[in-house]
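One protein chain omitted, others in place.
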Amino acid sequence: MALLEGRKISKSFGGVQALSQVDFAVDPGTIVALIGPNGAGKTTLFNAVAGAFKPSSGRVVFDGRDITGQPADTVCRLGMARTFQVTRPFAAMTCLENIMVAAINRYPQKPRSFIEGFAREKLSLVGLADMERLEARHLNVVQKKRLEMARALGTDPKLLMLDEVLGGLNTQEIHQAVEFIRNLRDKLKLTVLWIEHVMGAVMQAAERVIVLDQGKVLMVGTPHEVVNDPRVIQAYLGE
Amino acid sequence: MLAISVMNGLVIGVIYALAALGVSLVVGIMNVVNFAHGELYILAGYFSYLFASALGMNFIAAMLIALALVFLLGIVIEVTLIRPTYGNDMYSLILTFILSIVLQNAYLLIFGPYPNKPPLWVKGAADVFGLFLYGNQRLAALIAGVAVIAVVFFIIKKTWFGRIIRATSQDREMAELNGVDTTRLNMLSFGLGCALAAAAGVILTPVFPVTPTAGVPVALTAFVVVVLGGMGSMWGCVVGGLLLGLVENLGAAFISTGYKNVFGFIILILVLLIRPSGLFGRAKV
Partner (left out) sequence: MTGKKALLISMLILAGMCVLPLGLGIYPQHVLIVSLFYVMMASSWNLLAGYTGQVSFGHAAMAGIGAYASGILAAKAGINPWIGICLGTVLAALIGLGLGALCLKMGGIYLSLTTLAFSQILHIIIVNEYDLTRGTMGLQVPSLMAEYDKLVYYYIMLAAAVLILSILYRMIHSNLGLNFRAVQNDELAAKSLGVRVLQVRVLAFTVASAMAGFAGGLYGHYLLLVTPEIPSLDLQFYVLAMTVIGGMGSFIGPIIGAFALNILAEKIRDYGEYHVLVFGLIALVVARFAPNGLLGLWKKFKPIKPIQAVKQKAFPTP
C-alpha cells in the first residue's frame, strides 16, 4: 500500500486553477521526484498535502489515514515533514534550537538531555555540527537549506518532503547532495517526495518521477521513461 | 427621540465610515494597523481650529490646509517609522502605539487639556421632514462626509490609481511582477489613509470639539468597524460605520448613555465569535 496517496486533488485561487484532479501515489521506502516547469503547481501540491491549506476538492491519504484539510501541525505529528522552497529558519534561534523545536514536539515527554543529543545527531548528519550555537540568521543559503533538512529530520518523519534543496549548488555539490539523500533514505528508512526544478539531478536519485504541467499530472514513470517522453520534453521546451 | 437618535447615528456613522476607510485602505495594502489614526484625526481638528479660529482664515481653506498637512505627515511617518519595519507587523504596531501616546502628550503640552473647537460652517437649524429641528452644522457634516466617501469610492473603483490599489491589496507579489512600485504605493496609501482620518477630523470637530485624548474612542470605533466590515473591504467600512453609529446612538438613547461605547465592543466580540472574517471579508486562506 502506498504511504502517501493523492486522489483527484484540485485547488483554485480566485479564478485560477492551480491544480486539477491530481492523482499520485508514493510507495514506502522510495524516492519519488515531483518535477515540472515553473508554475506547474509543484509547491501548491506540496502545500495541499502538508496542510498549509485545504485542497478545493479531492482527498489526501497518508499512512492509511485520510488527512485531507488537516492542519500542518497535525500532519507533521503523523509523520510527514517538509522543507520550504524559500527557507524559513527560526532566524533568532541557534541551529541546535531550530532542530530542538522539531524534536520536542515529536517527543514531548523526553528529557532535555535526550532532545539535545537527538538534535545534535541530526545537525551533524547535515554537516552543521560545529555551528550548533550560531544563530540561524548567520547561515548562508546553502547552509539554511541543510538546516531545514535537519529540522525536518528532527521530527523523525516517515515521509520527508523536500522542496528544491539543490538551489545554489554546483554540479559536483549536486552530485554529493543526491548521494547524501539516497544514503539518508537507506539509513533512516525514509520515504522521500522531492520537488526539483532541475530535471537532471533528480533523475539520479529518484525511483519514480511524477511530472506536473499546468496543474495536471502529465505522466508518471521511471526516470528513464520520463526523460525520453516527448510530452515532457515539450513541456520543458515550451517554457 | 427615535428619529433624532437615528439622525445622530447617521451623522456619526458616516464619520466612522470615513475614519474606518482610512484604516482599511492601509490594512488592505500594507497589512499595517496605524494605532495613531485617532491622533491624526485630532491633529486635523487642531489645525483647522488654529487656522480658522486663531488666524482667522476662511474655514474651507483652513480645512484643506489641515488635510494637506496631515497627508504630508502621514508620508513622513510612513518613510521614517513604517517602511523600515516591512515584514515585521509587530514593530509597526508598537511604533504607531508609541506615536499615538507621544502625540497625545504633545497636544496636551501645546493646547492644554481643554476642548478646542473650529468655527461652525453654518448656523441655525433646519426642519427635517417636519419631524424635528436639526442643527445645520450636523447636516452639513453629514453631506460633507457622504461627499468625501463618494470621492474615495470614485478614486478606488474608477481611476487608474485605484486599480493599482485594488490589484496590490489582492495580490502583492503579482502587482510587483507587473511593475507596480509598491514602495511608493505604500507611502501614498499610508498618506491617503491619514488624510481620511484628517477628513473625518475637520468635518466632525465643529460638532464635537477636540481634546488631546478625544481621538482614542474614534480610532477604536474605526478599528471595530474595520473588523466588523471585514479587513480591507470598502463596503464593509460604510455598512459597518453606519451600523455602529446607529447602534451606539440608539443604545445611548434607550439603554444607557454611559455605556455608549461599550455597544461597539459587544459587536466586536459577536463578530469574532460568529463571523471572524467580518461582514464583507474574504475568509483567510
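In order of appearance the chains are A and B, and numbering begins at 1 in each one.
Please note the rule applied: a contact is a pair of C-beta atoms (placed from the backbone, for glycine too) under 8 Å apart; a residue touches a chain by one contact, two chains touch by 3 or more.
Not measured: the values here are computed from a predicted model.
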{"item": "Given B:106, B:133 or B:174, the one touching the chain that is not displayed", "value": "B:106"}
{"item": "Omitted-chain contact residue, chosen from A:2, A:25, A:61 or A:101", "value": "A:101"}
{"item": "Subunit A, residues in touch with the chain not shown (by the definition above)", "value": "50, 52, 71-73, 76-77, 81-82, 84, 88-93, 97, 100-102, 104-106, 108, 115, 125-127, 130-131, 134, 138, 142, 146, 151-152, 154-155, 169, 173, 176-177, 179-181, 183-184, 187"}
{"item": "Sites on subunit B contacted by the missing partner chain, in the whole complex", "value": "27, 31, 33, 35, 80-81, 84, 89-91, 93-95, 97-99, 101-102, 105-106, 109, 216-217, 220, 223-224, 227, 256, 258-259, 261-262, 264-265, 268-269, 272-273, 276-277, 284"}
